[in-house]
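Our next item is chain A:
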Amino acid sequence: MTLELVLLIAAALFSVGLYGAISQQVVVMVMMGLELMLNGVILAAGAFWWFLSPEPTGQVLLLVIIAAMTVEMAMGFAVATLVHRVRGSDMTDNATELKG
Partner candidate 1 sequence: MGSAVIEVTPGWAIAAAAMLGGLVYLAAVFNGMLASRTVGRSPVATLLRPVYETARLLRQRRRSTVAADALLWRIGGAGMLVAALLKLTVIPFGHWTLFDFDAGLVWFNAMDVLVWAMIWLVGWGGNSAHALVGGYRFLALAVAYELPLMFALIAPAIAAESLNVGTIIAAQSGLWFVVWMPFAFLIFSVGVLGFSVWGPFASALGPDIAGGAGAELSGVDRLVFFAGRYGVLAAGAAFAVPLFFGGGSGPMLPAWMWFLAKTVLVLTALIWVGRKLPLFRPDQFMEVGWVLLIPAGILQDLVVALVVTNQ
Partner candidate 2 sequence: MTLIGDIVFWLFGAVAVLSGAAVFWVNSMARATYALAISFVAVGLQVLMLDQAYLGIIVILMMVMEMAVMAVYMIMFMGMNPALMPMSMVHDKRLSLSIAIVTFVLLAAGILLTAWPSGSPPPAEDVTVALGEALMGSKMLAMVVLSPVMVATIVAGVSLSLNRGRYDRYGEDLRRRNADDPQPGGVGR
């Protein structure tokens, strides 16, 4: 198990998430794509830590990434709820205008 192989798995996860984030029309599905991208980043950060520099303080980056993912999910769902209440729809196409 070398660094390159683990990074390839992380890159595959990132690409699958990118496909989802670009192509999906429903807000929550776009967020699932973003989650997958961050999933790949978590794996890559863990691999970099283990293979290259397993010093104690390097894990803080992983914790920050996990916290960022949580914050993004919470705010994303709050905004999705608000858009659904105001516009009555959950499609990203209907949320392109800032008015109303």
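Annotations
One rule holds in what follows: a residue touches a chain if its C-beta (ideal position, glycine included) is under 8 Å from a C-beta of that chain, and two chains touch if they have at least 3 such contacts; residues count from 1.
Regarding selection, all candidates are chains of the complex that A comes from, given by their letters.
Just so you know, these numbers come straight off a predicted model, no measurement behind them.
Per the touch definition at the top, the candidate among 1 or 2 touching chain A in this complex is 2. Across the complex, candidate 2 is touched by residues 1, 3-4, 6-9, 11-20, 22-29, 32-33, 35-36, 39, 42-43, 46-47, 49-57, 59-60, 62-64, 66-67, 70-71, 73-75, 77-82, 84-85, 90-91 of chain A.
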